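Below is one structure, written out as structure tokens; comments come after it.
== subunit A ==
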Amino acid sequence: MTVEAPDQEHAEEQSEAAIVIEDAVRRFTSRRGVVLALDGISVRVRRGEIVAVVGPSGCGKTTLLELICGLQNPDGGRVQCAPAALMPQRDLLLPWLSALDNAGVALRARGLSRSAARAAAGPWFERFGLAGFEAARPGELSGGMRQRVSFLRSLLAGKPVLALDEPFAALDAITRAEMQTWLARALQEETRTVVLVTHDVEEAVLLGDRVAVMSPRPGRIVANLVIDVPRPRQRTDPHVVALRAQALRSLGVPE
Partner candidate 1 sequence: MTRRRTVLAALVLAAGVAGCGEVTNTITPNPGTVNNITLELDYFPNADHVGIYEAQALGYFKQADLNVHIVAPTNAATPLDLLAAGRVQVAISYEPDVLLARNQNVPLVSVAAIVQQPLTSIVSLARQHITSPADLRGKTVGDSGIPYQHAFLETILHHAGVPARTVKEVNVGEGLVPAIISGRVNAVLGAYWNYEAIELRQLGRRPNVIRMNQAGVPTYNELVFVVRKGTIVDHAPLIRRFVQAVARGYEAARRDPVAAVQNLVRMNPGLSYKLQLASVEATMSSFFPTDGHPWGWQSAAQWNAFGEWMTQEHLISNPLAVPDASTNELLAGQGV
Partner candidate 2 sequence: MSRMRRWTGWAGPLLVVVVLLGIWELYVDLGGADPLVLPAPHAIASALYTDRGTLWSNFLVTAQEVVLGIIVGVLIALVLSIGIHFSAMLRRGVYPLLIASQAIPIVLIAPLFLLWLGFGLLPKLAIIALVTFFPVVVTTLAALETVDPDLIKLMQTLDASRLEVFRRVELPASLPGLFTGAKLAAVFSVIAAVFAEQAGSNSGLGYLFTIADSQLLAPEAFAAVAVLSAFAIAMFALLAVAERRALPWAYQPKGDTA
């Protein structure tokens, strides 16, 4: 059921890896001196795999995501990643565009006309439960709806990898729970390689094929939990509960 061991890779999986990070090191120089954000971290993600990364604040989760997205380069080690689109924690929807135009931003950036981008994004709105809100401005949408538009925007970028940075952290508990269910289903329908950073351990267990536990700064992977609970997963499922407890133990949180 579960395997708790340091990261071990199999040679035959290397050809299918969408993300390869080997001993990546990342340093930042600040007024207070040099900060070591990532200390030889290694992660390997297969194509189509959903990896949830949990860790305490400041452990370098966001830095890891930015390495994956190519926004930063490592100071040491190797990072090799298929093209990745970022879904940020705050939705960062452009307030002057409608929901539909926001969703199509990546397409417009690539040169599509406005009507072509709208045509590409339009059909998704119903699938995402946003039917009727195409013309709405972000200010008129609820938090959950905005995150759905944000996810659609990342999806429409057409990249094989999705990097989700604590996507539901800013939502209230009820909406968050709804969104977790929604995302699980959405990812089932649209397969991507996903790296999901979250501080919510239950969320990680609900959504991920695997949960990677990061140590406090400087970040390293200290545990890997394989979650082979069949989907759709229930919060109340004893396996889910047990895995959650296990993950928390790995984080050093007393139960």
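On how the list was made: all candidates are chains of the complex that A comes from, given by their letters.
Assume a residue touches a chain if its C-beta (ideal position, glycine included) is under 8 Å from a C-beta of that chain, and two chains touch if they have at least 3 such contacts; residues count from 1.
Quantities reported herein were computed from a predicted structural model and do not represent experimental measurements.
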{"item": "Touch-positive candidate for subunit A in this complex, from 1 or 2", "value": "2"}
{"item": "In the complex with candidate 2, residue positions of subunit A that touch it", "value": "66, 69-71, 84-86, 88, 90, 92, 94-96, 105-106, 108-110, 137-140, 153-154, 157, 159, 163"}
